[in-house]
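One protein chain is absent from this view; the other protein chains keep their places.
Chain lettering (A and B) follows the sequence in which the chains are written, and residue indices restart at 1 in each chain.
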Amino acid sequence: MSEHLLAAEAKPWRDETAKPFVRIKGITKKFGDLAAVDDVSLDIYQGELFCLLGGSGCGKSTLLRMLAGFETPTMGSIEIDGQEMSGVGANLRPTNMMFQSYALFPHMSVEKNVAYGLLREGVSKPEAISRTEDMLSLVKLDGFAKRKPHQLSGGQQQRVALARSLIKQPKLLLLDEPLGALDKKLREETQFELIRIQEDLGVTFIVVTHDQEEAMTLSTRIGVMDAGKIVQVGEPRQIYEDPNSKYVADFIGSVNIFDGEVDAAAPDMMRVNTGSGPIMCAPVEGLTANQKLHIAVRPERIHLSRTKVEAANALQGTVDEVAYMGNLSVYRVRLADGRCLKVTAANGLHEENPITWDEEVHISWSAAASTVLTQ
Amino acid sequence: MSKRRFFSGRNFVIAMPNLWLILFFMVPFLVVLKISLAEPRIAIPPYSPLWEWVNGELKWSLNFGNYSYMWEDSLYINAYLSSIKVAAISTLLALFIGYPMAYYIARSPEPRRSILLLLVVLPFWTSFLLRVYAWIGILKTKGILNEVLLWSGIIDEPLIIMQTDVAVYIGIVYTYLPFLILPLYANLVKLDDTLLEASYDLGASRISSFFRITLPLSWPGIVAGSMLVFIPVIGEFVIPTLLGGPDTLMIGKVLWGEYFSNRDWPVASAVAMVMLVVMIIPIMILRSAQNKGAEI
Partner (left out) sequence: MKLRFTPVMALFGFVFLYGPIVSLVVYSFNKSKLVTVWGGWSTKWYVELFQNDQIMSAAWLSLKIGVIAASVATVLGTMMAMVLVRFKRVRAKAAMTGMVTAPLVMPDVIIGLSLLLLFVAMEGMFGWPAGRGLTTILIAHITFCMAFVTVVVQSRLSDMDDSIEEAALDLGASPTRVFFDITLPMIAPALISGWLLAFTLSLDDLVISSFVSGPGATTLPMVIFSKVRLGVSPDINALASLIVLAVSIGIIISAILMRKKSK
């Protein structure tokens, strides 16, 4: 186990005086007229497992490639550990990359693949071989040294790619959709492997992914990207519970979104008029009367019952769809105005009389569960 | 990074092939242009200089006589037109034979597909001169074809094919067929089978699907393959000389004759320049097909 305090525990980004390990300042990348990355600024701290999350075309891969040195920024600067990176070629940077396609050298054995980076550094062959053996043990590939990439399964190839990129002990490891090609079960196992390795070695990871579950599992912090810009940066909990925009709320997990206008302002409740009726939410500073905004309510915060419940927000509806998922059930409830809400509820063991299709139900949630989104 | 140095390794790699091509491919065209504007002389070299120093002054002598001579003598114009005609007909014939072959190979499963491709390419590796020569033995009046046809009673009199345009067409299609098949194959093999399946699923017949789906999608391959035949055939020399007769008028033969027989370098150059101009449009068509993704 490492001696330093894990970034996940120390949370240096909360400390104003902490020095960031990676400083991305005003980075823009244009291809012709199109800005793939648009004025992005980001600070990442040592030991973090930082995820860049977004859909296709949001610019996350381009940003990663600029960190690695495969693309030159049109504007802006990148500093890694205090060192300015502009003009520094990909082969001279203190970064290593794990490619989405793994990019293993097909004509070299696993051993030669992993040792390649060390040999380029000038490490002697015996030492390189010995360190390669250790690294292969770390990724649980002992005995695979002499095999060729085409003889390995997808999961094994992925671990070789990881070993190869870690063996040089880079200051920064960049991972491009590392788990994308794996099936679901393997992906879950590998996610925890990745965290374990990262914590053991203390290397700063930046991971690009479009899978929000993956981002939530792996990260110390997430940077959500859309159309070349960083939309929100924060710890997974913050991103989930306090999204700053409809885009982020919708991207992470499931959410119900109401569009409405601010109505009356009262000391501890605020009312927003929506198509489905008035919704109460916790007060937010700086809003004006009749201002248009969105309300986001997470499905698991909505309570479902056959009887009426006292709550800040209480509505009635009919169950349109029920999906039994094992650990929980997902309900689609149709309201009086025709719109459907997604509600999830944990399943108790051996429910005698579970709520089913076409039943009339009461749904309710607290004011605190209504998140106000001004964008 | 070494990119700031002028004499870097990277610049060397860029420079070497380009300088070679510029010196030995592009500059020669300028020389041809220059000599096409000269007069023939009994001298070494056998043409007049383009500029001379006379009494300390630079004197230019541009002679457009070669071009007007070509324009006036109908031989040249006819040769150009005839060459284009032969090239066009040969290309169409090659398409007619080559498209089904390319299609069949592209649709064949492995390992048959690789074997067939190998068979298409194999003749290409044997000498083209010798393969054209083979047709002499087949097509001449006392040749194999006539022997077989006479012996089997299909004809009474031997067919006169040798030294006619027909022989030239056969020779050209024969020689250039692989050039048409390969780009066409490269294009057809990339066609998504599921597109055809979708077509059948929506009720179209095989023939209709071919004309509506496969043919339009294979268009870049057709264009690329056709241009790879059409353009070089315009200037063909060997096939018309070996298989064609004195009536077979092709500009490649004319150019060869101007240089080797008439020793008239300026006219030969003028013939070449006009040939280049004639080829500009088909070359542009080829480039645009390449840009649309046809693989040569």
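Going forward, a contact is a pair of C-beta atoms (placed from the backbone, for glycine too) under 8 Å apart; a residue touches a chain by one contact, two chains touch by 3 or more.
None of these values were measured; they are calculated from a predicted model.
**Student:** Which one, A:Leu104, A:Leu194, A:Ile230 or A:Leu341, makes contact with the chain that was left out?
**Tutor:** Of the candidates A:Leu104, A:Leu194, A:Ile230 or A:Leu341, A:Leu104 is in touch with the missing chain.
**Student:** From the list A:Ala90, A:Ala323, A:Ala336 or A:Ala368, pick the residue that touches the absent chain.
**Tutor:** Spelled out, the listed residue whose C-beta touches the missing chain is A:Ala90.
**Student:** Tell me which stretches of chain B touch the chain missing from the display.
**Tutor:** Touch set of chain B with respect to the missing chain: 9-10, 13-14, 16-18, 20-22, 24-29, 31-32, 35, 45, 97-98, 100-101, 103-105, 107, 114, 118-131, 133-138, 140, 142-144, 147, 174, 177, 227-228, 231-232, 234-238, 241-242, 252, 255-256, 259-260, 265, 268-269, 272, 275-276, 279, 283, 286-287, 290, 295-296.
**Student:** Contact with the hidden chain only, please: which chain A residues?
**Tutor:** Residues touching the hidden chain, for chain A, are 68-70, 89-92, 95-97, 99-101, 103-107, 116-117, 120-121, 164-165, 168.
As a working rule, only the chains that are shown with their structure count from here on.
**Student:** Quick one: chain A and chain B, Cα centre-to-centre, how many Å?
**Tutor:** Computed from C-alpha means, the inter-chain centre distance equals 58 Å.
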